[in-house]
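Excluded from the complex is one protein chain; the other protein chains are retained at their positions.
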Amino acid sequence: MENTESRLYFASDYMEGAHPAIMKKLMETNLEKTVGYGQDPYTEGAKEKIRKACNAPEAEVFLLVGGTQTNATVIDALLKSYQGVVAADTGHIATHESGAIEFGGHKVLTVPQKDGKISAQQIEKLVKDFYDDANYEHMVMPGMVYISQPTEYGTLYSREELAALSKVCRENHLPLYVDGARLAYALASPENDVTLTDLAELSDVFYIGGTKCGALFGEAVVIPQKGRIPHFFTIIKQHGALLAKGRIAGIQFGELFTDGLYLRIGKPAMEAAEQIKDALKKYGYQLSLDTPTNQIFCIVSNEVMKKIAQDVEFGFWEKYDETHSVIRFATSWATTMEDTQKLIQILEKNK
Amino acid sequence: MENTESRLYFASDYMEGAHPAIMKKLMETNLEKTVGYGQDPYTEGAKEKIRKACNAPEAEVFLLVGGTQTNATVIDALLKSYQGVVAADTGHIATHESGAIEFGGHKVLTVPQKDGKISAQQIEKLVKDFYDDANYEHMVMPGMVYISQPTEYGTLYSREELAALSKVCRENHLPLYVDGARLAYALASPENDVTLTDLAELSDVFYIGGTKCGALFGEAVVIPQKGRIPHFFTIIKQHGALLAKGRIAGIQFGELFTDGLYLRIGKPAMEAAEQIKDALKKYGYQLSLDTPTNQIFCIVSNEVMKKIAQDVEFGFWEKYDETHSVIRFATSWATTMEDTQKLIQILEKNK
Amino acid sequence: MENTESRLYFASDYMEGAHPAIMKKLMETNLEKTVGYGQDPYTEGAKEKIRKACNAPEAEVFLLVGGTQTNATVIDALLKSYQGVVAADTGHIATHESGAIEFGGHKVLTVPQKDGKISAQQIEKLVKDFYDDANYEHMVMPGMVYISQPTEYGTLYSREELAALSKVCRENHLPLYVDGARLAYALASPENDVTLTDLAELSDVFYIGGTKCGALFGEAVVIPQKGRIPHFFTIIKQHGALLAKGRIAGIQFGELFTDGLYLRIGKPAMEAAEQIKDALKKYGYQLSLDTPTNQIFCIVSNEVMKKIAQDVEFGFWEKYDETHSVIRFATSWATTMEDTQKLIQILEKNK
Partner (left out) sequence: MENTESRLYFASDYMEGAHPAIMKKLMETNLEKTVGYGQDPYTEGAKEKIRKACNAPEAEVFLLVGGTQTNATVIDALLKSYQGVVAADTGHIATHESGAIEFGGHKVLTVPQKDGKISAQQIEKLVKDFYDDANYEHMVMPGMVYISQPTEYGTLYSREELAALSKVCRENHLPLYVDGARLAYALASPENDVTLTDLAELSDVFYIGGTKCGALFGEAVVIPQKGRIPHFFTIIKQHGALLAKGRIAGIQFGELFTDGLYLRIGKPAMEAAEQIKDALKKYGYQLSLDTPTNQIFCIVSNEVMKKIAQDVEFGFWEKYDETHSVIRFATSWATTMEDTQKLIQILEKNK
């Protein structure tokens, strides 16, 4: 747990506290008295701002605490007991949520990813194959589709891809749910063409990530069509996901959606990522995937990995072969130019 | 959602943000970088302080977000699939958690409360009756015991009562779990004789409430005997209860357990509650229960209730009869003498 | 496990195999080949006969194996994830199903029974109290009502009582589900005025018990309104309740509903029960409840209980006081006049 001054941190995007504007507002309002459970004016205000940012005046918005919790709560709310959720085999719900979806009684029906993404064609085929199977009544029915924007690999769905997915989902009565844990980094990417308004139009439920995008914690679930999930408040409570001091989330999302902060907050991460990717290419490193957001995946020899690790915290992603590994550098809203330059120097040194 | 200056708030103990010391530390550390999921030095430090405060050097400590979440996670971790949790019929898990325990597959086996409490004798009888029943293998086996300190009625278990419960639980291999959502108010009560050390000795798991006791959020689960719950980290994750930025909880509990703050933080609530109770008695109000902590239950005519409601936010507890109601005033660590005096004047006016 | 000739068996109504007509048909059809999972002509025929007997031409009928299984499957199918099932505190699902309902994620919301029954007034009050509670969104919503006909105490709902329950349930959008594990004994009781047609009209789902009413096993779930439970076949499979050789249940229910056998099959049990009750009264025994079906509850001194136990298998129901117990004699479709007379002699001897 080194915490020395000289060490560089590019291991993840949840290593700092919150954006200064959030901290300031939390301080200012600290001793005000408000009712609990998200009925307070700060939460109401945040919800209204989110509705506006999404161009979804009828949307219901709920503020939860963390990503796994949000995924489990939304998926349990959308599925019937005999249905499963379709996801990429690299989807967060399929891999790193300790079985939270199965804990709720549902199977994750995985399909192979490409660059972390799944396609409308895959969904269409999966549904067709399911109903073509003579034994389909003995199988888990696909009941909804889960995707992440950006994906777990840092890639992006284009508006066209998302629209195609949405179409096939709606034709097959499969709610489409978008996990936006890192949504700010999608919105800040020059390559992105999917807006909050698009998400509200094309998905049935999505969430706007706070934890990895500048908040202390918090994820804002947006249900564009009012009444789509009856009694969601109680479902949240049943999942242990209801915050007593709801306003602490309300204030944070209120700030994130003041003056378009959420649309800007990912920019420094993008700039740092661009520079790091340029340096990696320049110094002859091999990117395992050319990602347009704040996660950079790079194949290095185990020797080089060890050297870099002397100065930098990064994520070990997976073994590539006996002598190479895939490592991940993640930038964030709080990444400084100074740290980025230092990282680039270290990369140069170890090239 | 009145929020005007002149209105008084005695509806609950989670109406403010956090103790100033917590806010200060969150500000100071805001842009430091630390690893996630509670592996950071702040969380490690908080755990160590809690171990010391509990005189439990081997204890495992985990920081979760909220009470219902904590109850569901701990209870699921302690019970076998065929067991249920014994609780007072007024226990929070039996009433106001939207079925979170049943969502985890377990029955709450209720026994009648007295002043919000259950007794060793009741547990003994319940176990005896269970195994005496010819059909017990067709029934839900009692697998653990849940109590709250203070109880949902603001009452306290004495050390003697707790020791008796602990003894009968251990004799019957029933883990004893103590919900300490409002534990600071127990520890600050002049009538209390149960220390943190007692809790660590007499229970198998207990939690130290943060949300209602001065934190923005957070509950510290203490497992005095190391290894008592294998893989609890994964169980927490599976329940969606793992905080990515774990240090936000760590910093808060670190402050709460610096210089004995947690032992002091409930004092203002106690003083305010004493004065309010004295005033209620003086002005001829009827207390429905003489509670030693920060919740005051009072029987008033519906007419009087309406009058008080013009100036004060309080909790409607239950209908008493056709013309009377039970109402609750809750004080907190943040209750001021000024507000207390104002409330007393309103009580005098409406006596 | 005595099995000697001289011993008498009045412990329950599932001590024999099946009605001879069933065994004969199983033998005759044994080597025929049919498709599985209840798609065979015998099952189709049985379903059609049940529809006719219930005057419910649109009803969907499913044949399951046992009572607990049927209750869990139907209740899970009818409830939303955040709802519970209302039942008498003596209801089978609340007591002797090892937590099968909680295993499915749902709370049993108990109300006090009277003679094993609950009333329309109780349901009305429960619903009103629920929605009157300021915290109802933090509580388990009543989602359906469960009753047994006859009840676990052998008592009967009258048509009037059932109609009142049905009315209040429909007004409150609560499906009414009737557990008919011993339904043949209700239908054979002279005091009964509730027909199969009434059940189909007044309930949303009910089941016609086979296991305790002359079959080797089997319970026929009747859903009077077609489409009421979408994908129930898959829900049955998911609950492990789908019989591969479905026709074994189909043949049994086919026989039970040929020439009105199900309506007659309980008669011998009724006649035996009448004679036993008359004898008990004549010899000065105290009935704990005057039940109109095949279960007779009687308070005896522990001494007398021991003496009777030398010759007779009966059910120990519960401790009455320190020196007395409640015992149960159950008659069945297979109870002979000879055994009944022998029991009466033993009762006379020990009076």
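Here the chain labels run A, B and C in written order, and each chain numbers its own residues starting at 1.
One rule holds in what follows: a residue touches a chain if its C-beta (ideal position, glycine included) is under 8 Å from a C-beta of that chain, and two chains touch if they have at least 3 such contacts.
Treat the numbers as computed from the prediction; the structure is a model and nothing was measured.
Interface note for the absent chain: among A:V140, A:L261, A:L289 or A:I346, the touching residue is A:V140.
Touching the chain that is not shown, out of C:F62, C:F103 or C:Y177: C:F103 (per the contact rule at the top). The chain that is not drawn here is touched, among residues C:T155, C:Q238 or C:T293, by C:Q238.
Mapped onto subunit B, contacts with the missing chain fall at residues 76-77, 80-82, 105, 137-138, 141, 230-231, 233-235, 237-238. Listed here are the subunit C residues that touch the chain not shown: 1, 3, 9, 11-12, 14-18, 20, 23, 26-27, 29-36, 39-41, 44, 65-73, 97-100, 103, 211-212, 216-217, 234-235, 237-245, 248, 313, 334.
By the touch criterion stated above, the residues of subunit A touching the omitted chain are 81-82, 84, 95-99, 102-103, 105-108, 134-135, 137-140, 316.
Simple rule for what comes next: only the chains that are shown with their structure count from here on.
With centres taken as mean C-alpha coordinates, the chain found closest to the middle of all protein C-alpha atoms is B.
Subunit C has its Cα centroid 42 Å from the Cα centroid of subunit B. Centre-to-centre separation between subunit A and subunit C, using Cα means, comes to 51 Å. Multi-chain contact residues of subunit A (touching two or more other chains) are listed as 234-235, 237-238.
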